[in-house]
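Left out: one protein chain. Kept in place: all the others.
Order of writing sets the chain letters: A and B. Residues in each chain are counted from 1.
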Amino acid sequence: MPIITLTTDFGARDGYVGAMKGVILTIAPQTTLVDIAHGIPPQDVAAGAVALAQAAPLYPPGTIHVAVIDPGVGGNRADILVEAGGQLFVGPDNGVLSLVARGPRQIFRIESSEFRRDPVSPTFHGRDVFAPAAARLAAGARPVDAGPILDSMVEIIRAPARRAAGIIEGEVIHVDGFGNLITSLPGDVLRGAGDSDIGVEVDGGEGLFAPLVGRTFSDVEPGALVAYVGSGGQVEIARRDGSAARRMDAGRGTVVRVRTPAS
Amino acid sequence: MPIITLTTDFGARDGYVGAMKGVILTIAPQTTLVDIAHGIPPQDVAAGAVALAQAAPLYPPGTIHVAVIDPGVGGNRADILVEAGGQLFVGPDNGVLSLVARGPRQIFRIESSEFRRDPVSPTFHGRDVFAPAAARLAAGARPVDAGPILDSMVEIIRAPARRAAGIIEGEVIHVDGFGNLITSLPGDVLRGAGDSDIGVEVDGGEGLFAPLVGRTFSDVEPGALVAYVGSGGQVEIARRDGSAARRMDAGRGTVVRVRTPAS
Partner (left out) sequence: MPIITLTTDFGARDGYVGAMKGVILTIAPQTTLVDIAHGIPPQDVAAGAVALAQAAPLYPPGTIHVAVIDPGVGGNRADILVEAGGQLFVGPDNGVLSLVARGPRQIFRIESSEFRRDPVSPTFHGRDVFAPAAARLAAGARPVDAGPILDSMVEIIRAPARRAAGIIEGEVIHVDGFGNLITSLPGDVLRGAGDSDIGVEVDGGEGLFAPLVGRTFSDVEPGALVAYVGSGGQVEIARRDGSAARRMDAGRGTVVRVRTPAS
């Protein structure tokens, strides 16, 4: 049975998620439907991109992931389908698929009438484009049947910048439900460092602190700040038994610097 | 595999939804369980009715939909089962099923002991009546086995009123998670109209504005108000990149008028 996962900002108060599921089960009744998350903050493309990147890599090859955080619905942005890492990703071309599909990939614009309902509502491509496209794929259609190949897609994060010798600068791209800061810095900027060799700084925060080189939160005092390589492979900053976001007054876009020995 | 969908106000903090699913999977293990929404505002029958009406029509024939928004649980209201549009609907007779089952329909009172657990708790018919009833149907029972036929059921909305030549009046029946106003006015009051021919007015709001006759939000300025035929077939009012409810200070029951050329 093909798996289709759903990630949206539709919340739990309305029938929008349920409508998408109905469309999928009508076209591809054998689908295993999986909810990843429907409480992505409204129209928060970056938060959706992070959630999808946390979850999707754990799924079996051939899984079809649908992400609908779509403030530009009905406008000029394309509806796209991306093949990457042996899985398929369906959603708007606004960056929501760009974190999870960072490696080699092929991008298709969804244009075929077979991949859409008729008519397509201007406000609900989740139901009218993304759900039927995913279901067609689950029922055996090939990505190339969706429409023309695109050369690029919208990217959600900038690459980390090297500001000076030993200083790498990125930013907070998401604050999770526990108040942990997820940054744009790849985890390898922390790897191999000992306590005294490296420091992490959050703009407007309380200066340098050491990354967590031990393995558990229990290694630090309650309330202490720690930086570590998060479950999604990027540098994250957390506070033991508390919210790093509140403590540091940090949110999306807050600058984060890693200082390593200038070499 | 039969499909059973669930729509409740039980939220995501308690085991109530999980209890219903356990009852269903014990009686009908082959069921495909689908969550429509569990964050319906507590005891908000109209909100549940809207969510169900947004989603249910998209499901395959034979789908069984369970809706439990049930402030009167344990009281005099009936437990009912409705067959309409080739699908089955199970829930309390308080209006929650009345939006989705507006066409020809047959209504049954759930009384058979085969359709209920024993004993039935006075506070949790979701687990003790609606879940087992749905599961029995999934396992092959016929609606007529549930109990006696009823002539009518509680309706959730009043029909739109014609106040004067060219003025049709309805009301907001639901505000969705994006702040869009869903009204009791059927979409055809807007159809076929050009910009200058028709106007929409929200009580206490800012007077007449034009319905969206173009196809996308991108056709209007950020912040502008638009009226359009929503995904559920009724007139909806939204604000581009914002909340119409907050802008208009509107909520359930707010009067909405459509003014068309008196003819």
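Convention: contacts are C-beta pairs under 8 Å (C-beta built on N, C-alpha and C of every residue); 3 or more make two chains touch, one makes a residue touch a chain.
In this text, all values refer to a predicted model and were calculated from it rather than measured experimentally.
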Completion exercise
By the document's definition of touch, the residue of A:Val50, A:Ala78 or A:Val96 touching the omitted chain is A:Val50
Problem - Residue among A:Glu114, A:Glu155, A:Asp188 or A:Asp241 that touches the chain left out of view - result: A:Asp241
Completion exercise
Only one of B:Gly11, B:Pro57 or B:Gly85 touches the unshown chain, namely B:Gly11
Problem - Residue ranges of chain A at the interface with the undisplayed chain - result: 1, 3, 5, 7, 11-12, 32, 34-41, 47, 50-60, 63, 176-178, 215-218, 228, 230-232, 238, 241
Exercise for the section: Identify the residues of chain B touching the omitted chain, counting contacts across the whole complex. Expected result: 10-19, 21-23, 25-26, 29, 33, 35, 42, 71-76, 121-124, 127
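The rule is short, and it goes like this: only the chains that are shown with their structure count from here on.
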Problem - Whole-Å gap separating chain A and chain B, where each centre is the average of the chain's CA atoms - result: 32
